[in-house]
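Only one protein chain is missing from this complex, and each of the others stays in its spot.
Each chain carries a letter (A and B) given by its place in the written order, and its residues are counted from 1.
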Amino acid sequence: MTAILSNTQLRDLGSTPRKLTAGLPPATVLLSFAVVLVVILWSLVPGLFTSLSPVTGDTASKLAAPSAAHWFGTDYLGRDQYARVVHGTASSVTSALVAVLIGLVIGSIIGLASGFRGGWVDAVLGRFVDVLLAIPGFLLAVVIVSSLGFQTINAAIATGVSAVAVFARLMRAEVMRVRGATYVEASYLQGGNRLHALLGHVLPNAYRSVLVLAVLQFGTSILIIASLAFLGYGDPPPASDWGLLVASGKTYVTAPWLVYAPALVIVTTVLSVNRISRWLRNAK
Amino acid sequence: MTSDYRRFALTRAGQAIVVVLLAYVFTFLIISVLPGDAITNTLRDPQHGLSEEDIQRIVAFYGLDQPVIVQLLLSLGRFLTGELGFSLQSNLPVSQIVGDALPSTLTLATTALLIAIIFAVAIAYGAQYLPGKWAAIVRSIPSFFLSVPNFVIGLILIEFFAFRLHSFTTTDPNSPVATLFAAITLAIPVSAPLAEVLIASLDHESRQEYALVARSRGLSEARLFAKHLVKPSALPSVAMVALIVGELLGGSVITETIFGRDGIGTVVQKAVTGEDQPVLQAVVSLSAVVFVAVNLVADLASPLLDPRVKLRETKLREKVGA
Partner (left out) sequence: MKTRKDTNVSADLLTVEGLSIAYGPTAVVHDVSFSLAQGESLALIGESGSGKSTIAKAILRLLPHSEATATGRVALNGRDVLGLPERQFRPLRGRELGFIPQDPASALNPVRTIGAQAHEAAALLGETDPAVRRGKILDVLEQVGLPDPVRVYDSYPHQLSGGMLQRVLIALTVLPRPSLIVADEPTSALDVTVQKLILDMLTELRQELDISLLLITHDLAIAAERADSLVVLKDGAVQESGSSWDIFTAPQTDYARSLQADVPALHPDRYRAQRTVFAAEPTHDVVSRPAAVASRSTGLQIDVQGVTKRFSAGGKDVLACDGVSFAVERGRTHALVGESGSGKTTAVRLLLGLEQPDSGRISVAGQSTSGRSRAEVRDIRRHLQLVYQNPFTSLDPTWPVGRIVREPLDQFGVGTKPERARRVEEALASVGLPTDVASRRPAHLSGGQRQRVAIARALVVRPDVVVLDEPTSALDVSVQAGILELLSKLQRELGLTYLFVSHDLALVRQVADTVSVLRKGQVVEAGAVEDIFSRPQHTYTRALLDSIPLATPAAALGGIAAEAKQPAKATA
């Protein structure tokens, strides 16, 4: 059936020119961007948001409920919980960024090579990716952190390594999809070589989905790093990684805000990131 | 069994074995090689209270005074024969430690898997057949599930159902109700990708031309779902279930800790704090084996679920006539 395409379907696509997306994104997306912006600012310039110290507190006012003076209440040492959350953002969020970058860069290179070259390169690289997939992500992260040392930066590296497989698979699939496109073949007929096809056509058409995944993985990495911190595998106290805050807070049953405040921050941040990712995916 | 299928099965099985072996090596590199002389340091740690002869015996057993390659081969050889070594902390055979912890984790994992499937199917069905506004809300549930860390879910469930409603107590983690809640905690993040695959699959199949044609024959939506939409959705769903197995194993580390259960997850926790490399190596490698095995089964089942699955590279399709 090479000669005859599904004519009507093609015609239907062709006659209505695509509407340019008008106006702003929906409200939830704008809100999500705002949240993410605030979180990023917390990690870059925490001092801007709170003048209180995350490490020293006034034991007289320990375990106080949330009030105007202490938005998230105080912990068992009288430290302002809000300040602790804000100052803990840097390691919770920047580390997630590092993790995504590791996964994105390494995974994309592997996926590109696999998808574009195919053959034995694909077979060999495919097995490595399979290995990374075969070991449960969280378990792998735990093991890497235990080998490298209990620091949040190592947690980031660990999370990144377990994300490589996901990026590699997607990039490979996208590259293979684009590689077979007619316009890629056309570029060969127009005197282009393989490198030109790869950089000029394949990459620009493949990176979109990978970008959407990167945003999604950013959210996932925040969760994984928080989980690692919760188990005590991140920076030790007095660091205030979000996960660590939840862990240390849970022993104080009379002060539930110690758990709920950081938990809420985590959930809100990741929800916003996921919303942005979904919006990007639908806006393609 | 056609010869095509046999070839396909053998190739996949071969690949599976290669992956398991590579996974073992990779884990070994991370656990034993990366930290440098970690094992020897652990052994010499006075906390463990090992005598010099004990230390020497262990060194000889693991070949710690030999080059890395030898250690690796020793270790790998033993693994293949089912000999998993001895815990550095407790001196018990690793196989015993794992064996003791396994039932708890198995119960938790299988219950969680069942709950995840139920959640996913309910969400997918709701997304397809509920009226507009409700369907949109249901569709955003998976995304929400993926935004809450499982330790938060666990803590909340414990707070409400254990402390407030007294449905179970944290002192008896193995009671059915406690297990149920632990399973729910584990199931929630895991059900999200499965729900998304099902939704996408049902959406896709529902829009296919053949669904339209079937409807033109007077099929009701319910019958359409049962007879036409379920089967093509089976393949990607089964593949996703196989992938989820890994998530279940990973998530059990936290869930068991929170609920105070004595499963593999807790074993891993202890091994990490105690720097008990043989235990870690064994658990991670076994997880990889389980994952690879489950996915192999799913792969082998795929031609049965979808007759279009190509067993090998064919440019032409067999035609019955013209």
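We take it that a residue touches a chain if its C-beta (ideal position, glycine included) is under 8 Å from a C-beta of that chain, and two chains touch if they have at least 3 such contacts.
Everything numeric here is computed off the predicted structure, so don't read it as measured data.
Asks: Could you tell which one of A:Gln190, A:Thr254 or A:Asn282 touches the chain left off the display?
Replies: Answer from the full complex: A:Gln190 touches the omitted chain.
Asks: Tell me which residue among B:Pro67, B:Gly82 or B:Gly132 touches the hidden chain in the full complex.
Replies: Answering carefully, the residue with contact to the hidden chain is B:Gly132.
Asks: What chain B residues would touch the chain not displayed?
Replies: Interface with the chain not displayed, on the chain B side: 132, 208-210, 212-220, 227-228, 231-232, 305-308, 312-322.
Asks: Can you list where chain A touches the absent chain?
Replies: Touch with the absent chain occurs at residues 1-18, 20, 181-183, 185-193, 196, 200-201, 204-205.
We adopt the following convention: only the chains that are shown with their structure count from here on.
Asks: Which of the residues in chain B end up touching chain A in this complex?
Replies: These residues of chain B touch chain A: 15, 18-20, 22-23, 26-27, 30-31, 34-35, 38, 143-144, 146-152, 155, 159, 163, 243, 246-247, 249-251, 253-254, 257, 268-269, 272, 275, 280, 283-284, 287-288, 291-292.
Asks: Contact residues on chain A for chain B in the complex?
Replies: So the residues of chain A touching chain B come out as 127-128, 130-131, 133-140, 142-144, 146-148, 219-220, 223, 226-227, 230-231, 233, 243, 246-247, 250, 253, 256, 259, 263, 266-267, 270-271, 274-275, 278.
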